[in-house]
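Now for chain A:
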Amino acid sequence: MAKFRGAIVVDIERCKGCGVCITACPCGVIELAKEVNGKGYNYAFMANPEACIGCASCGITCPDGVIKVYKKAL
Partner candidate 1 sequence: MAEITLQDIIQPENLVYEKSKLLTEKPFHYCPGCGHGTVHRIIAEVLEELGVDDRTIGVSPVGCAVMAYDYFDVDFVEAAHGRAPACATGIKRVWPDKVVFSYQGDGDLAAIGTCETIHTCNRGENITMIFVNNGIYGMTGGQMAPTTLVGMKTATTPYGRMPQWPDGTPNNGFPLQITQLLAQLPGTRYVTRQAVFSAAAVRNAKKAIKKAFQNQIENKNGVNFVEIVSNCNSNWKMSAVDANKWLQDNMLPVYPLGDLKDNFEIIKK
Partner candidate 2 sequence: MGELKLMKGNEALAEAAIRCGADAYFGYPITPQSEVIEYLSEQNPYERTGMVVLQAESELAAINMVYAAGAAGKRVMTSSSSPGVCLKQEGLAYIAGAEVPCVFADVVRGGPGLGTIQPSQADYFQNTKGGGNGDYRNIVLAPASVQEMADFVPLGFDLAFKYRMAVCILSDGAIGQMMEKVVLPEQKARLTEEEIKAKYPWALTGRKRGTQHRVITSLDLDSARMEEHNRHLQRKYDEVTKNEVRYEMIDCDDAEYVFVAYGSSARIAQKSVQLGRAAGLKVGLLRPITLWPYPTQAIRNLIDKGVKGFLSVELSCGQMIEDVLLACNGRAKAEHFGRVGGIIHTPEEVLEAMKKQIIGE
């Protein structure tokens, strides 16, 4: 049982769908959406929110700084 639960909030309109956050995430939380944002990019989203531990690996590797990371101790 994880001691922490995390969550991310993606600034969808600024996401360029590069996928770097997906490889950075150790827990397989993130995927690219089937939908696109206003610039035509398949944006990142939390596909498996329960798996997020709030480690912020996605946030610190995102080249565009579009991910906010939250972490709560259980």
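Candidate entries met the following condition: all candidates are chains of the complex that A comes from, given by their letters.
Going forward, a contact is a pair of C-beta atoms (placed from the backbone, for glycine too) under 8 Å apart; a residue touches a chain by one contact, two chains touch by 3 or more; residues count from 1.
Every value quoted in this text rests on a predicted model; they were computed, and no experiment measured them.
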Expected hit for chain A (complex, candidates 1 or 2) is 1
Considering the complex alone, what residue numbers of chain A touch candidate 1?
5-7, 9, 14, 16-20, 22-24, 41, 49, 54-57, 59-72, 74
